[in-house]
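Heads up, one of the protein chains got dropped from this complex, but the rest are sitting where they should.
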Amino acid sequence: MTDKTNWDWETKEKQISDLNEWKSSYNWVEEPYASPDGEKIAAIVNTDDMEFNVCENSKAWEIEEPFEKAYSLRYSPDGRLIVLAAADDEWKTVVDGKPWETIFDFLWDLRFSKDGKAIAVATQTDGEYCMAVNDVPWKDSYSFITCMTLSDDGKNSGSVVQTINLGQAEVFKFQKGAFSAAVNGVPWDTNFVNVWNMAFNADGSKLAAEVRLNLYDYTIAVDGKAWNSIYGCVWEPIFHPNTNSVIAPVKVKDGWTLAQDDNILWDSRFAQVWHQMVSRQSDKIAAIAATSYGKWTVAVDGKPWDITFGDMVTDAVFSPDGTQIACIGTDSGKYTICNDGKAWDIKCDMVWKPVFSPDGSKIAAKIDKNGKRTIAVNGKLWNKMCDEVWEPVFSPDGSKILCRSVEDGKYYRRVIPVSEF
Amino acid sequence: MALPYIEYEKNIIDEGLETGMKNLTQERIDKALAKVLDGETGAKLKAYVDTCVHCGLCSDACHMYLSTKRDPTLTPAGKVKRSLSVLLENRGNITPEIIKKVSIVASTECNLCKRCVHYCPFGIDIAYMMSVVRRICHLCGVTPLYIQDTAHSHAVTQNQMWVKEDEWIDTLQWQEEDAREEIPDCRIPLDKEGADFMYSVIGPEPKFLAQLLYQTAIIFNTAGLNWTMPSCPGWDNSDMAMFTGDSEIMGRNKRFHYEAAQRLKVKRIVMGECGHAFRSVWDMGNRWLGWGMPPVPMVHAIEFYYDLLKSGKIKVKEKYKKSVTLHDPCNTIRGMGLHEKARYVVNELCENFIEMHPNREHNYCCNAGGGVINCGPPFKKKRVATNRIKAQQIADTGAEILITPCHNCHSGMEDIIGDYGVGMHVKFINDIMYEVMEKPEIE
Partner (left out) sequence: MNSFNSIYNFVSGPLVWLAFIVFIGGSIYRIRNLIILVNKKERFIYTYMSLKYSLRSISHWIVPFATISWRTRPVMTITTFIFHAGLVIMPFFLSAHVIMFHNAWGFSWGSLPEGFTDAVTLIVIICCVIFLLRRVALRDVKFLTDASDYAVLLIAAAPFITGFLAYHNFGSYHFWIILHILSGEIMLVAIPFTKLRHMLYAVFTRAYIGSEFGKIRHARDW
């Protein structure tokens, strides 16, 4: 996790940059991104016909030649600024203005390890595909990759790979299995009809994935070995951080439920179960679930909350100690936060993933109301309605919130005591 | 002028069906039947099967029946008799040969257009019954080759055309670049979190019809909209898995699709001019996943264009001069009632609009939908031959341009226009809007 203790938690308000000025310096300024600590703001800017650069805190990167294309600008969790950029059809991952050595024909799917130390991208060169992590591409490449993943510590990368080439409409060859998963470029020795979303365990030594064995039998495979049971369908597996067991939603005869290491874990059955999560602290297992058609909620250890939402439930998260859960619930197009089965009174046009304070007593979230952005803490709105805000961050002691916002085109960094909400 | 009847080969050989049949075991048939008939289906199927009184009132609904010399085997109930009833009545004695035969009926002789709902007094949903048969055939692995390949593409890439992830992004960037010739700061914003809406298309757009992406970029940039497109799988809303009976892949695709929108925190999804994709996101895929309605509001292009014109965000410089007629795609008209909005849009854009008859909810199907066109070349002639009535209907308007706000319809129409020699061009609303709208002046 990112260390936030040495961030500036004292200065109440800083105006970091006036984006209006950027707009007059460049032909156009794309959507800005604020750094995790709020001290910086950056955007891709157009400097001339087919010429792009990145501007950070009013200053453009000093680069040898302008980019012809640039996209996927993001701050890593440790505050570095990354963009995928091309000149002369050569794509480079550019970190804080400095490109990686390796060039590719195309780059996409930028992702980071938890601490941001590892940066991974999906790459293509001469029609061959692989991942590259911190400027090191896999040794092997494939004719196709998808469902890229990076272990939390960034040491291992994985993706679905095509191991057998298929000609036009070779459906029966396909049905014999032409896909597998590769870890750091090395494929499993088993092929499957399909492999999808995968996850590493905590130390990155094991990889589990959803697989389809034929046109209709689904199961989970761990390090290339399929579970014995066959399910009507499965969703993305995860590893239990404490026991290393694999937990996945599975569809059985009377509905969806969770399975753990190929044994049914929950007695309850649902119309849907996905986005399961385990708390390392409390060992609780929870998932987003539908108790019946259009009735969405969170189920904790198999027991659903009483409250249900008609449209959907998303972005469930455990409190740091694993005793509470917060999520976003949507009813008739209106979004709110729901904490352990109790919904906030405010109804918004959009809500971002809820953020717990370190002691779990507060929940904050970025929201959208009538096209304006602001922050809400425990159901109460901040008194500022902004053009844009970024997701709130609690100070390590939980007493303050970092609010990053754009108002009238100016980017502000504010530190606000939680008591003021 | 009466168009000719086209003769077609009744005994079509399709490699997917033939090989699938050869590989099929008795055990697999029995398992498939048990799974679908005893497991997945319920009151709906039972009520439909038990209620049909064989009255034949639905015959007049079906363009295939009307297009041939009233071939009695091609009536809606006739197709049920030749497929579902065969399976139900001979349970226990179903051979691979039978599965192949019913697969041909269900996969290539019904467009799931639901016109027959307007003709059956009981509202028996023949399309649903055909889908049940397709589901059984999918589980048996006996499906037409080309559409099965497309379903595989959905399974692997989450799009219809085996478009790889980099190809998708590359195409968007290329269209964006081209569009800057017209609007220098034109953008196709990728992964713009919190945009007002996510625009989604079907696989063939980046693959073959990139100019539609270009034109859309011009339209949206002119209107000054806050929009985005995902750079990851989930951008494709199309769904041939829904049509082969591969419900799990349908669900998986729709999950990717809606979760792309959820991740991007958009308030709604706007989709291009596709009909079957609308069906998939509106009342098929979402239901399989347990979402009562689309979890993120879903707007079809027709409705979106209507809003753009009505609100004045897009203004017409000079209306389109050529005479036009409008095809009502089943999935957005019988599927969503967008017929009046479509007419508003066409009248706003075009000077001379001629109705075809029948129209609105009663319009004839294009015979391409329901995955039929996706069964590919082996079935093309049959598809054209069994839609003479549509060719006649559009020929009778005498219009120069046929507007079809649906991809499948579009291709189907081009085929019948070509083969029956109807002198007409097919266009999307998008094409015409792009042509006649006011664009920003370049300084």
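Odds and ends about this structure:
Lettered A and B in written order, each chain numbered from 1.
Criterion: a contact is a pair of C-beta atoms (placed from the backbone, for glycine too) under 8 Å apart; a residue touches a chain by one contact, two chains touch by 3 or more.
None of the values given here were measured: they were computed from a predicted structure.
Contact with the undisplayed chain is limited, among B:100, B:334 or B:390, to B:334. Contact with the chain not shown here comes from a single listed residue; of B:120, B:172, B:201 or B:372, that residue is B:120. Of the listed positions B:307, B:361 or B:414, the one in contact with the omitted chain in the full complex is B:361. By the touch definition given at the top, chain A reaches the unshown chain through residues 292-294.
Remark: the residues of chain B touching the chain excluded from display are 40-44, 46-48, 50-61, 65, 70, 72-73, 75, 77-78, 81, 117-125, 282-283, 287, 292-293, 333-338, 358, 361-362.
Operating definition for what follows: only the chains that are shown with their structure count from here on.
Chain geometry summary: the mean Cα position of chain A and that of chain B are 32 Å apart. Every residue of chain B that touches chain A in the complex is listed here, in rising order: 16, 19, 23, 39, 138-139, 141, 145-146, 148-149, 152, 155-157, 164-166, 169-170, 173, 177, 184-185, 187, 189-192, 194, 231-233, 246, 248, 251-252, 255, 262, 265, 267, 287, 289-293, 295-297.
Listing the residues of chain A that touch chain B in their complex gives 27-28, 30-31, 46, 49-50, 69, 71-72, 105-109, 122, 124, 129, 144-146, 162, 168-172, 174-175, 179, 193-194, 196, 212, 214-216, 218, 232-233, 253, 270-272, 274, 290, 292-294, 296, 310-312, 314, 330, 333, 349-350, 352, 368, 373, 388.
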